[in-house]
Each structure stands twice: as structure tokens, then as C-alpha cells.
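Every protein chain of the complex appears in place save one, which is left out.
Chain IDs A, B and C follow the sequence of writing; residue 1 opens each chain.
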Amino acid sequence: MNKFTKEVMSVGEMASGAKLTVPVYSFKSENNSAASVYIQANMHGAEVQGNAVIFQLLELLQHCDLRGNITLVPYANPVACNHKNGEYTLGRFDPITGVNWNRMYHFNQSMIQPFAEQYLDANEADIRDDFKRFLVTELDQKLAHNIWGITTGQRIAYQLQRLAHQADIVLDLHTGPISSKHLYCPEYAQASAEYFDIEHTILIDNDFGGAMDEATFCPWWSLQQAFEKLGRNFTMGKGAFKRESFTVELGSQEQIDLDVAKEDASSILAYLHSQGVIDNQQYQPKAMTRYACYLKDYKAIYSPMGGMVDYLAEFGKPLAAGEPLARILRMDNYGDGEALHNVSVDEDVIPILHFASASVNQGTELYKVFCNYFKL
Amino acid sequence: MNKFTKEVMSVGEMASGAKLTVPVYSFKSENNSAASVYIQANMHGAEVQGNAVIFQLLELLQHCDLRGNITLVPYANPVACNHKNGEYTLGRFDPITGVNWNRMYHFNQSMIQPFAEQYLDANEADIRDDFKRFLVTELDQKLAHNIWGITTGQRIAYQLQRLAHQADIVLDLHTGPISSKHLYCPEYAQASAEYFDIEHTILIDNDFGGAMDEATFCPWWSLQQAFEKLGRNFTMGKGAFKRESFTVELGSQEQIDLDVAKEDASSILAYLHSQGVIDNQQYQPKAMTRYACYLKDYKAIYSPMGGMVDYLAEFGKPLAAGEPLARILRMDNYGDGEALHNVSVDEDVIPILHFASASVNQGTELYKVFCNYFKL
Amino acid sequence: MNKFTKEVMSVGEMASGAKLTVPVYSFKSENNSAASVYIQANMHGAEVQGNAVIFQLLELLQHCDLRGNITLVPYANPVACNHKNGEYTLGRFDPITGVNWNRMYHFNQSMIQPFAEQYLDANEADIRDDFKRFLVTELDQKLAHNIWGITTGQRIAYQLQRLAHQADIVLDLHTGPISSKHLYCPEYAQASAEYFDIEHTILIDNDFGGAMDEATFCPWWSLQQAFEKLGRNFTMGKGAFKRESFTVELGSQEQIDLDVAKEDASSILAYLHSQGVIDNQQYQPKAMTRYACYLKDYKAIYSPMGGMVDYLAEFGKPLAAGEPLARILRMDNYGDGEALHNVSVDEDVIPILHFASASVNQGTELYKVFCNYFKL
Partner (left out) sequence: MNKFTKEVMSVGEMASGAKLTVPVYSFKSENNSAASVYIQANMHGAEVQGNAVIFQLLELLQHCDLRGNITLVPYANPVACNHKNGEYTLGRFDPITGVNWNRMYHFNQSMIQPFAEQYLDANEADIRDDFKRFLVTELDQKLAHNIWGITTGQRIAYQLQRLAHQADIVLDLHTGPISSKHLYCPEYAQASAEYFDIEHTILIDNDFGGAMDEATFCPWWSLQQAFEKLGRNFTMGKGAFKRESFTVELGSQEQIDLDVAKEDASSILAYLHSQGVIDNQQYQPKAMTRYACYLKDYKAIYSPMGGMVDYLAEFGKPLAAGEPLARILRMDNYGDGEALHNVSVDEDVIPILHFASASVNQGTELYKVFCNYFKL
């Protein structure tokens, strides 16, 4: 049975001086021949199911044949996961500033070109090791004493990213509001999407928006492109550039289900088996039709009016153009106006998630859908 | 086809001067021989399904054989139903003061005894009419210009209560957080609980706590008791004391479902048919086993620890003493403590509802359950 | 120099498992002849100045001549003091339930009469010691394992109240929203109000509403009254019934000022000197005109309209009937209505505090004022 170690990382302090900490679990493989892995959960406060998945991974990994090191971090953002607003958890942003907790990771594009020039003739192992060290050192400098300070969210994000940069594979476990399972996957790693038991994949480009997945693959993708321009070709996802980062959306927020978590853990182990991180034939992806679309085609529909929404469209099932996604109830219009209003779009879509509440303002995001989708 | 009228009642003003209004729908019966009815929904912001039920009642009542007047008020509390906090609606209390919106209705116990003394020998119709007028006038005085003013919630509550006091039957449509359907019913009206398609009923005493149902039956019940002490006997629920008030809990908050709303509307029509308010044989209660308990036996279980909850117990299904209601995940204890903790109680219960989120503090209400329950 | 001890009391757990703790500082007097004292601060999240006062008390008490034991508890409610909502601290209530944090203390009125009967002929020292023990034991039983649990706020309140019940004098340090200094004082302890450097005192009756001050003097006052009915007379504030509890309102919330805190600490020391708890002549109350009113005459004015408020009335200065307290700006009415609206009352008042924000709904509490005030 594999042993893990547990450390406690301090990520913040509240007004009373209360220290907020994050547990960090690590498995070290004896024959560390394979890629190393970093998995975190609960960066957004309400997105708690990933903690249960990490629970099940810890249970299962103790019985796996490990070939690579694995680090697991539940409760990644205790500021957010402890922040109640009424009965619910204020999920997505710092309650003081409004900044989305998953938009505060770091990537310094300006360091790519000089690095590529300096390492143009270096061997592949040196490139890999030095660039990794470079990424970690940059964060260490930002975290170290700095007279102007950094924000609450940066402090949390940078400490997590330090751990993530030391791994080759990164899985950031999230959920949607009310949502089906889906996967954010870099375009170059599309083949890996077929190892997860997730029917819908969004393929993303090399465009840094501040999220953990981007923050861990964009530096390498940018470096590969910089080398390419200088005439040296590497393939993303291979050799020194064996980096894969995914945001795994596990379903709906505000819920813990340990049984579903066990299925999701198995799905992740199937992917890790495919990458050689564990050697356990019993973890295999399920047969299913997998759909994908490009990030530009993953579109939101904003409510054309205030009202109360009866969400109609089923997740994951193609919906023909013109079919209603939702109908909006407007009792104030009953008797002298239209009390029910259908919302539809004029192209075929696959609904993936919808807003967490029936009550919406004009302009609230109602649904997110796949357009121009295709089979993987 | 019955016609209804629609009025707009102003219930508040926001900082920008925006006026908040409530639509009031009224059916007048030509042969107004039966009891009159008041139905409202959405006093708590997140409890929106009642609006859909009122939509369906408006659709159905136009085709009923009406024998009593019916007033219907959706969006009863626009301050609350428009108040978003993160993605959710801040449901239960004034965001400025914390006071529960359904604890601000009015009942002046001290006026009961003098009224009973004054009307000891009056005829029943005069007692009914004058007491009704008395209740309405008291509210009018509070609402009229008053140099010290009244609170935001009182202004809303009193205006709704003015309408309710003019009816004989009051239905206040609510929902639980995540919840099965259940009914709050005054003990004397227990027989009426069997006309609703609701399996679980809480029987409540003559104890005013500020809610709409109590605010509309406690004055009458107190008056009946005062007369009784003075030697004149009336029966609650009969003749001049034909008053029934229910809080109807329609299921879970933050959801609108128009199809389920149609079923709930039919259930309400079955009750109204039983009371002679409509004369439509097609509305009959469904056969089902109905359970009840007294309010003192409707108990909350508070979380013994902070953590993330996997709610296990099914709503409405008796649970044996010692069986787990929920298990609480505590990842921070994984590896060096207990990561999973079962919550149970040492008596048989029927779970009715649970908290809206998986994330709880130590002391958050987890479940509400029936103890010492019995069949109706 | 007096030494103090420091303990850490655990008062709650958040969803991540984070433990919330409160520091408890204690001075033990060698010749413990005088009354013992309990002082706490920051039960409401935004009311932070009391922490600075406790800082200054800790600095000063080390150099005093102590005659009684003193316990000091800053950050009494870390759940509340860490709860940000936007830039501000959500002050007054549990963000999940809306219940005011200072309405959750315990007092079981039904235990008074049996105790008085049982101790009717007991000596005074036994009455004092056994009743104190009785009060503490009741809380211990509530806090000990209880299958149904207690709420988040009760757990905090009961642990603080356990400490307070062991003292003879209780000071609960609060602030208003935007406020002058004022004092809540039980009617029987009116003489003590003159030892604080606070110009305005509200005299309160023996009516338990859930607050810390009431929770620590009402049991003793009720007991004294029960004995009186049984024919045995004690004087509140003397001998075994030497109990004084005050809520000290230090000014405005959301502010820390260490210099002002030093003045407030001196004022508290002047009171403690007057009670013989310290023997330090240098701490004397300042000469000032002190006004008081009864709690029933401490009245709120609720806004007659939504709008934006220019608060005009100065705190602490008598305002003649009809003079404006505030004017409300309603730009939406400019040009076709009244853009400015004065708020006044028709009796003489002393304004004590006003709402924390210029933006109000119709029905928001604007000012609190003394009516029927008199000089102490």
C-alpha cells in the first residue's frame, strides 16, 4: 500500500488573525519514471465536489502501482470556501474586490523570448529543468517580502501555482453552477480528452486569461512557439514539453456526493493510467460519444429580461435551432402582457450548464452552450 | 370564463427612488356565498415556485365555478425577490437588518379581551364583521403617516396582511431550502390537511411568532378563547370563526417548474373545492398516506462540526434511530484524523428538508425532521 | 507589574475545518477582595474599537493596584469579525440565518422561582455561590454533547457567557453604526453611569431580550424579585446581588483609533476604581453633563422614503421639535417633484446615532434619539 505525506500550507490571514491553511497530500513513486501530477480542488468556494474526488483518489491511489509523483490539494481556497452569503457559499470571486479567484494566476509573457534565445542550443533536459525552476523562482520572488504587497487572491494562487509548476500534469477540479460534466483541454492535448469519462470538451488556445490551466500550459506553449520561430522545433505534449493541464468541471456546485466522486476518481485514474503515471489496467475510460467545440464557440446566452426562469433544455443533448432553452415567467405581465417568454437561439447547440437560480436580472447569464460542435 | 381584475400595490422605495410594486389579482364571485380566499407567494426572496403556482391558478380559476372571492398576490416581497448575493437570491431576511421577512406581521394580543367583553352579547355576524374591520383598521393606522415611521419589512407585511385579513382562508406559499412538500396547519384545522396533496403536515398551536399564517388565525383563535373564558362558546373553523390559514411549503427554493406548479395548483383547488369556494368535482385530493407531527416535534439538527455535507437521508421516508442522516467530509483530517463523520439521532424521524449548501459551519442547521409523527 | 495569563478558547469551525479561536486574558488579584470583572469586545463584526480599548486596558492594568480578578476577551466573535461583504464587515447578524449575534445569550426564567424557594433561608454567600454555579452549569449542559446540536451563534455566546457569569461586573464593548458614545445601564445601577466618561445613558429594565448585559443581570434581578415576593429582601447592586452589566457603545463602527482607545480605557478604569476593583486615584471620571433616558424613550426614526440622506443633526446636542434631523435627496424628483425632503419629529430629542450609509430604502432606520431625557 502506498504511503502519502501530508503537509499544511498557510495561504492567508483574516482580520482576527485566524490563519487559513490548505492540506497538501503527496505520493512519491519509488521508480519516478513517469510524469508527475498536481491535482487541486475548490478554488471557487462553492465548487466542493472536487474535495470528495480527492478523498476518493487518496483512497484509491494507496492501492495503485505508482510510476510518478502525485500531489493533491483539497480546499485550495479556504477564504472562498468559508465565505457564506445567506445559505449559499459566495463562489467565484473575492468578496471585497470582485476579482474571480481563478483569474489571478501568474504568467509573464515577456520572459519567454529571452529564455528561448538563451537556451536555443541547450539540451532538452536542461530546457525542461531550468524553465521549470525559472517559473517557480518567479513566483517565489513575488511571494517573498515585498514592500507593496500582493493581493489576497494572488497570495493563494501563487502558492498553489508553485506546486503546480513542479508537476507535468495539472488537473484543476471545478464545477459549473448547475451543470453537466465538461472538460477544458488545450488544443494540442485533444487526444487525452478521450481518457476522461466526460462527454463534452472545450478546446482552448494559447491565450492566457489568468486561470490555473492556462497558467501552467501557456508558458510552455509560448516557449515552444518561441523556439519554433528561432528555428528549433519541439512538439507540445512530448518530451520536455510533456505538459498537460485540464480544468475538470465535475457537475453542479454546492453539492458533495461521495459515490459520484468515486466514479470521477476512477475517470481521473483512467487518464493517469493512459499517461503512465499509474500502471493499473482496471482503470479504463468508458465508451461514450464525446463532443467538443472550440472556446470561441462555447457561448453564453444572457437573459433578454428580468424574470423567473423555468430551465427547459437538457444538458448534453443537441437542441435544434429555435427550440426553447428556457421560458421566463413574468407574473407582473399576467393579464395585460406576456406572462411567459421563450428563449431560444437560431443555431443548433448543446446546452452544458445554466445559472444557479431561477431569479435573473436582465442580462444575467442563462445558459452556456456548445455551438459548431463536433465528435472527438 | 371568469374575469379577474389586476391592481398594482406599491410596497416600497429603494435608494434611487425606484418604486417596488406587487400585482394583486382578484376574482369576484357573483353569488358570493362561500368563504373568501387570499393566496400569496414569494415573501422570502428565493422561494419562487409559488409564483408559478399562482400563474397556474389564474389559468385554472378562469374556468372554475366560483362561489367565493379569491385574491392572488405573486412577488409579494419585491425587495427580497430582487436581492441577489452572488448567483443566489438572499432569501429569508432583510439584508440590512437580518430580520426574517416572515416574522414582521402584526398581532396585538392586548386588544382581544376588551373586544370580547364589548361583544359578549353581540350576534355572530356583527362579531365577524366588526372584528375583521378592527383588524384592518389597526393596520391602516400603522401604515398611515406616522412621524417615527415603520420598517421596510413592516410596510410590506402590513399591506399584505390588510388584504389577508379581509379573507376567510389564507394560503401563504413558501418553499424550504432543499425540501419535500409540507404544510403548516393550525391544530383546529387538521381535517383540512387531508385535502392537499401533501404528505407531511406540521400542526401548530395558538402561539404568535410573526408569520402570516399565525397573524391571520391567532387573533380569531385568541378571540374564541376569550369568549370561552367569558362563557360564550364558538368553534374555531365554523360560522363566524371560519378562518383557516396555511403555510404551504412547495418543495425547494431557487426553482421554477411550471409543470409541477400545475399539480400544486390542482391540489389547492381540491382544498378550495372541499371548502365550497369553488364547485368543481374534478379537483379531488390524491389518495396518499399523510403524516403529521406537532410543531414542538418538528426539530432541527445542527451540525456538530464545520465541513462539507453529503446529505444521505431521503425526504419523507421514516428513518430508524441511529441511521445516518448525513456524512460530513473533513479533508483536513484525512490521514491523521477522521475524514468522514456520520450524523444521526437516537429516535425515529422523518426527514423533511435539509440545508441549501454542502458547506456548513459548526452549528449550521443540517436537517429538519418529524419526531413523534403519526398518520393523519 | 501585574502579570496576566493568556488562553485560547475555540468557538467555532468553518466549512474548511478552520478553527476559530478567541484569546482570553486574565489578571488574578493576590488579595481578591473586590468584585471580579469580565470585559469583551467585537461580538458584532464591524464593532472593532473595543479591541483597541482592550489593548490599552492590558497595557494600563499591568501598572494598576489590582483588588479583583479581571478577564478580557477581544475578538469575541471571529465568525463575524472575519466576514467581509464588499469592503465592509457584515456586522450585526449571522450571515446564514440573519440572527443578531447579540440576541443569542441564554436566560432560563423558569429556574428562578424554584431556586428562590429552595434557598429562601440560605445564607447570602451560599445564595451567591450556588446561583453563580447554577448559571454556569446550565450553560455547560447546553454546550456539552447534544445530539440535536446548538446554533453557530449560541455556541459562541454560551462560551462567552460562561466566562461572564463567573464575574460580578460585565462590560460588553460595542459601537453604533455612525454614533456618539453611549451606555446601556440597568436602572438599579444608575449611580455607576456617572463614573464613565460617557454623556448619554440608556436605563434598561429587567426584560431579557437576548443581549449579554441582560443575560448577566436579569437572572440576578429576577432572583431578587422572586425572593422579595417570598418575603426576603435584597438590594440589587449590593452584597450577594452586587452585579453590574453594561453595554458600552464606544462610537462608530469600522474604525480603530488607538489614541481614542486609551481615553476609553481610562474611563473604564475610573469606573473600576469606583467599584474598588483597582485602587488607583489617578483614574477619575471627567466632569461633564450626563443625560439619560429610559429604554422605552430611546426611539428610532425610520425613513419615510427611499433616497440618499444628508444627516444634519449633531450627536449629543438637544434638537428642538420640528428641527430637521436629516434631508433626503431624491434626484429622480428633480424638476417635476420635490428633490429635497426634510425629516423631523414633533418633540425635543437628543440624536445619538445614525445609519451607516447615505443610501436608504423606505423604512431604513435613520436615527436613534433620546426622548424625555433628563440629567443624571
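The definition used in the following text is that contacts are C-beta pairs under 8 Å (C-beta built on N, C-alpha and C of every residue); 3 or more make two chains touch, one makes a residue touch a chain.
Keep in mind it's a predicted model, so treat the numbers as computed, not measured.
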* Which is it among C:S29, C:T89, C:Q154 or C:T247 that touches the chain not included here? -> C:T89
* **Among A:C185, A:M236, A:I301 or A:A326, the residue in touch with the chain that has been omitted** => A:I301
* Structure fact -> The missing chain sits against chain B at residues 14-18, 20-21, 75, 78, 81-87, 89, 95-96
* Tell me where the left-out chain touches chain A, residue by residue. => 12-18, 79, 92-94, 96-100, 145, 147-155, 299-308, 330-333, 345-346, 359-365
* For chain C, which residues lie in contact with the unshown chain of the complex? -> 4, 6, 21, 23, 25, 45-46, 48, 51-52, 54-55, 58, 74-75, 81-82, 84-92, 177, 254-258, 308-310, 327, 329, 331-332, 334-336, 339-340, 355-359, 361
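Note that only the chains that are shown with their structure count from here on.
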* To do: Name the chain whose C-alpha centroid is most distant from the C-alpha centroid of chain B.
  => A
* Homomeric contact chain A-chain C: same or different residue positions, threshold half -> same
* Averaged over CA atoms, how far is the centre of chain B from the centre of chain C? Could you give it in whole Å? => 36
* Rounded Å distance between chain A and chain B, as computed from the means of their C-alpha atoms -> 42
* Asked: What residues in chain A touch two or more of the other chains?
  -> 21, 75, 81-82, 84-87, 89
